[in-house]
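I am attaching a structure below and will ask some questions about it afterwards.
A single protein chain has been removed from this complex, and every other one stays in its place.
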Amino acid sequence: MDWLEFFRGPMFQIALLVFILGMVYRFLRIVLMGWKKDYSPPRGSAAAGVVKTYVKGLGFLPFLPPKFPGTRHRPLTYIAGGMFHLGLFVVIFLSTPHMEAWRSVLGFGWPTLPTPFIDGFAAMSMIGMIILLSNRIVSPVGRMLTGLGEWLNWIVVFLPLLSGWVLYHHLFGMPYQTIFAIHMFTVDWLLIWIPFSRISHFMTYFITRTMHGAKFGRLGVEP
Amino acid sequence: MDADRKLAQYYLQHADGWLVAQLDVCARCGICAEACPFYLGTGDATHTPIRKIEPLRRAVQENLTAFGWLRSLFEKGGSSAQEVSDWVSEAYFTCTVCNRCSLACPMGIDLGALIQLTREGLAAAGMTPHSLADAVRRQDATGSPLGVTRTLFENRLDWLRQEEGVDLPLDVPEVDSLVAFTSIELIKFPGNLAAMAKVMEAAGESWTLSSTGRESVNFATFSGDTEEQTEFVRRLTEAALELGVKRIILTECGHAYDTVRRIASRLYGLPLPFEVENILETIVRFLREGRIRLRPDAFAGQRITFHDACKLQRLGGLIEQPREILHLVAPETFVEMTPNREAQWCCGGGGGVLASPEADEIRMKAFLPKVEQLERISPDAVVTACSTCRLQFLDGSKYYDMDIDVRGITEVVAAALETETPKGA
Partner (left out) sequence: MTEKTIYESMVERGLSRRDFLKLATLMTAALGLEYSQLPKVVHAMENKPRLPVIWLEFQDCAGCSEALTRSHDPYLTKLLFNDISVDYHETLFAAAGKQAEENKERVMDEYEGQFVLVVEGSIPTKDNGVYCTIGGRSAIDLLEEAASKAMAIISVGTCASFGGLPHANPNPTGAVGVHELVKDKPIIHVPGCPPIPEVITNTIAHVVLLGEIPELDALGRPKAFYGQTVHDRCPRRPFYERGQFAESYDDKGAKAGWCLYKLGCKGPTTYSACATIKWNEGVSFPVQSNHPCLGCTEPDFWDGGGFYKSLAAPPGAEAARGAQAGFASLGGAALAVGSALYARKIKQKAAEEFKAQKKKEA
């Protein structure tokens, strides 16, 4: 079995299983630890708060809301973060090769976007990532908050984007098998690393955001 | 017992799925800092909100996560005295618990609640800063953090009755409303009480003050001492029950509204045996029932703006009430600051910061975003519904040499009352 077969086959299998196990663990751990009931007298609806908070967070480009108070002084993190996340989601879910990969995991597929669009979003995502990394190095808050975990997370997410780009565009005259194997290797590592790291925030986001919306909706204030 | 152990004891007791999720989801993006007046006023990254909860984060990470536990095996020795002192400083002197960071957080992390929990742990470990701890002790002993005893209280009321010629009923049972104000107002802004009395009279409200339930301020909320916090609220609510009132009206205090409602619901369950109303809601109620009327020419020619107090507006939801009022008294000249409403910049004085002399310098820096806001619209007066904000604005406008009037909303309403007899009562 050559490297490509290995990274697409047994290692992908293991990576996927580790991912599932890890994410189920992280999710259920929070749910099973429970939380306190809110005894404050309700002034509004928790459900309305939940809807509102998701519309604010996902209704515009993720993290590009003109209403958020933080953006006035330095919109950089918001905009670069939005570029990165939007690009990533489009590439992961709406590109044809990835949709085929999802189909082999889920059993069903969906319509996808033409390649030039995906190219644009992938480029946008990588540029966003580079901006965010520079921010972590240059800004005082960024420097203070960035540790080994953040570096690793960045690398583990950037490499699949980069190698996927090289792969799809047949860059550097590399044999397709080689760069395909590299891409699958980086993807395997991403899958394995996610449940062990803060990248899992894409799942926890839905818990905390819902809690936030419910609490503030119930309080009758803006979530 | 060392500091880390003491703190961990408190935090771990309260560790549940909510706490783990909040700490888990932080992506270290730093957007919370962009929303914090203390960071923006100083440019000092150590005031990043997510860092203010460092002792809490550390306790949970080291005891409840696999990686954290592994790391703790290597990083022995615990936290240094300097670190602990920094934690205290960050949690108490560079944060007003305004919750702006929580509003900005893309992950929906409830930073205000986390910082409050951090304070609670520090308080339980006996690390509350002296000035706050003293104030709590005074409130416990005398009923007021400023030391306003019952006697002093009653004397002051007498003086005010004479000085302003207002009726201040005390301990009258079976009335509709118990009005609870703050000893801050009693000492520093007595005009508030006179104004409030005038508005009550004009509306024909049946109301009283209470000698036992005379303090709505709760310094234990600032210090994080949960037992005392409950005790202070109980004094107020017991007075209300004893008097048999329908509602408690809280005057111009930021944190009282949330604190009283939340703790009362814990003491008495829902529905509460009485309503808890803020003076803003009271005034709007009077206006809508036609019990008072305001003159639209009361502040003719004066540019007035409104400062949203963090606890009343962002966390209390009383956003449109002050605007309803101010649009009536200054229909042509009311201007909004930018940003406003729930995104309004915190003044930098709340959450106990104003009460701590150690924070005097930094709270002036935290006032800088407000200076910028005001300079952009150049109002003649800024109106607020929170006495701490009012004090901070007075200090800040002097510090930055600003020519601006600082007003409480009750005084504004009283000054604009139409003098013909209104309907009702």
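We call the chains A and B, going by the order they appear; numbering starts again at 1 in every chain.
Here, a contact is a pair of C-beta atoms (placed from the backbone, for glycine too) under 8 Å apart; a residue touches a chain by one contact, two chains touch by 3 or more.
Every value quoted in this text rests on a predicted model; they were computed, and no experiment measured them.
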I'd like to know which visible chains would be in contact with the absent chain if the whole complex were considered.
A, B
One chain isn't shown here. Among B:Lys6, B:Lys188 or B:Arg323, which residue touches it?
B:Lys6
Contact residues on chain B toward the hidden chain run 1, 6, 8-13, 15, 20, 63-64, 124
Of the residues in chain A, which ones touch the absent chain?
1-2, 4-5, 8-18, 20-29, 32-33, 96-98, 100-101, 103-105, 107, 112-118, 170, 176-177, 180, 184
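In this text, only the chains that are shown with their structure count from here on.
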With chain centres defined as C-alpha means, what is the inter-centre distance between chain A and chain B in Å?
37
In their complex, what parts of chain B are in touch with chain A?
15-18, 20-22, 24-35, 39-40, 43-46, 48, 50-51, 67, 100, 102-104, 106-110, 258, 261-262, 265-266, 269-272, 276, 314-317, 339, 341-343
Where on chain A is chain B touching in the complex?
26, 29-36, 39-41, 43-44, 53, 57, 62-63, 67-74, 77-78, 81, 135, 139-147, 149-150, 196, 198, 200-201, 204-205, 207-213, 215, 219-223
